[in-house]
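As you look at this complex, bear in mind that one protein chain is not there, while each of the others sits in place.
And now, chain A:
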Amino acid sequence: MFLTISTRGTAATPATDLGFLLHKNPGNAQTFSTSHGTAHVFYPEAEVGRCTAALLLEVDPIALIRRGKGKGRGGAPDAALGQYVNDRPYAASSLLAVALSTVFSTALRGVCKARPERAAASLPLRIEVPAVAAKGGPDLVRALFAPLGWDVTAEPVALDPQFPGWGDSRYVRLVLESERLTLAEALRHLYVLLPVLDDAKHYWVSPDEVDKLLRAGEGWLPGHPEHRLITNRYLSRRWSLTRQAIERLELVRLAETDDSEVEDIDNAVEAETEAEPRPTPLAVQRREAILAGLRETGAARVLDLGCGEGHLVRELLRDARFTEITAVDVSARALAIAARRLKLDRMGERQASRVRLLQGSLTYTDKRLTGYDAAVLSEVIEHLDLPRLPALEYAVFGAARPRRVLVTTPNVEYNVRWETLPAGHVRHGDHRFEWTRAEFAVWAAAVAERYGYTVEFRPVGPDDPEVGPPTQMAVFHRDTTEQDKKEAKAA
């Protein structure tokens, strides 16, 4: 990790005053021990006209990984996240920010007894960081620094020049230039914005992080057009990351087995944010259509198959006619989030006794799911590979056999109406297929025929005369007595 800070000067205001401002003598190379490695400060040039201070941080990647880790079994959560192959020794990140604040702490506060007037005044500055980890790329780098009075040069670094097809890395070569800022301001910008750009797993957690942000952001953060993103990235990710890390260790290992990343397989729920996401109008309409479909038959014992984070469960709980709500999902993390969102552990016993969250899989039959009045499969089937769909059909319609089954799935014809969706793209990265109304109808009719249900279709959302509604819903129904016999015979 490396950065340089340069300034220009004249005989009256020599550039070498940078040494006073930083409290580091341009004549020497100095070494400082920081919490994550050794920081070196040296001056590649120190003339009246131009002076450059360099900060080089040597981290020990092996110590970084081993910190706080159990032996052999990799007990602690960071064992799985931490890799020996790690960009931390090279790319500017929170580690460099911490080193910066340690090595230049006085300068960061704007204190300089030797040259107080120069510390208070703006000076021509040029800061170079050859590799900044920047999630959001050069555009975000510019959006963060430009409003603060910097001329920003942000060039993406290619992933591998031998494989041009791979495109750019998430690193940016950053040059900041300004005549309008004090050194202290410049350092504070870096201190806050380097970790924000990195937006990665933090290696430092301290309870007074909010105070630090307020102090370092004083005078510039409140008015920054991106202050929301800055604060969120700086503060909010830490706890949820730690929690996620613990919750999905097993999955992390399975991903590693396959040389892939945990995000590839643990994608059942969106990245967790502390704030409740505002439901999209379509999601609300979908839930209303489902609730209506359940209420009209007087269903009391209801299955929510593929319940995700429990949005529908929450609605079902609000209606006392649903006396038994069993919510099933295959994702342990989705269930953990659902339990947290529904506040199951703090719910009254009577209320809590109405709801049950189960880990289960719809590609396996499951005795716990038999005997229900109704089942909901909302936005579920499209997450299965088509060849696996018959297993779900049997598990739900053949084995669990609720009286009524509501299935919703996107209507792919409507996709042309989503302005943000590129042509030919599915609505969610994990959708294995999206069907037209005709395809859905053929599938539903075949399932109904095979398992002794009748089926009708309902639009959900605005029913476009040309392409139909955004969501399509099939309502399956079976008469209990006659159909049971027929089915038992066929089985």
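Remarks
Convention: contacts are C-beta pairs under 8 Å (C-beta built on N, C-alpha and C of every residue); 3 or more make two chains touch, one makes a residue touch a chain; residues count from 1.
Convention: contacts and distances are computed from a predicted model.
The chain not displayed here is annotated in its UniProt record as "Polynucleotide kinase-phosphatase", chosen from "TIGR03915 family putative DNA repair protein", "Carbon-monoxide dehydrogenase large subunit", "sn-glycerol-3-phosphate transport system permease protein UgpE" or "Polynucleotide kinase-phosphatase".
Note on the undisplayed chain: of the listed residues A:S35, A:S105, A:Q359 or A:T454, the one touching it is A:Q359.
Considering the full assembly, A:I265 is the residue among A:V48, A:L235, A:I265 or A:V284 that touches the omitted chain.
Of the listed residues A:D87, A:E185, A:E379 or A:E413, the one in contact with the hidden chain in the full complex is A:D87. Remark: the omitted chain is touched by one listed residue; of A:T13, A:S169, A:N232 or A:T436 this is A:S169. Touching residues on chain A toward the chain that is not drawn are 1-2, 4, 27-29, 40, 42-46, 52, 54, 56, 58, 61-62, 66, 71-75, 79-80, 83-87, 89-91, 128, 130-131, 133, 157-160, 162-163, 165-166, 169-171, 173, 249-251, 253-254, 256-261, 264-266, 268, 330-332, 359-368, 383-384, 387-388, 390-391, 394-395, 398-399, 484-485, 488-489, 491.
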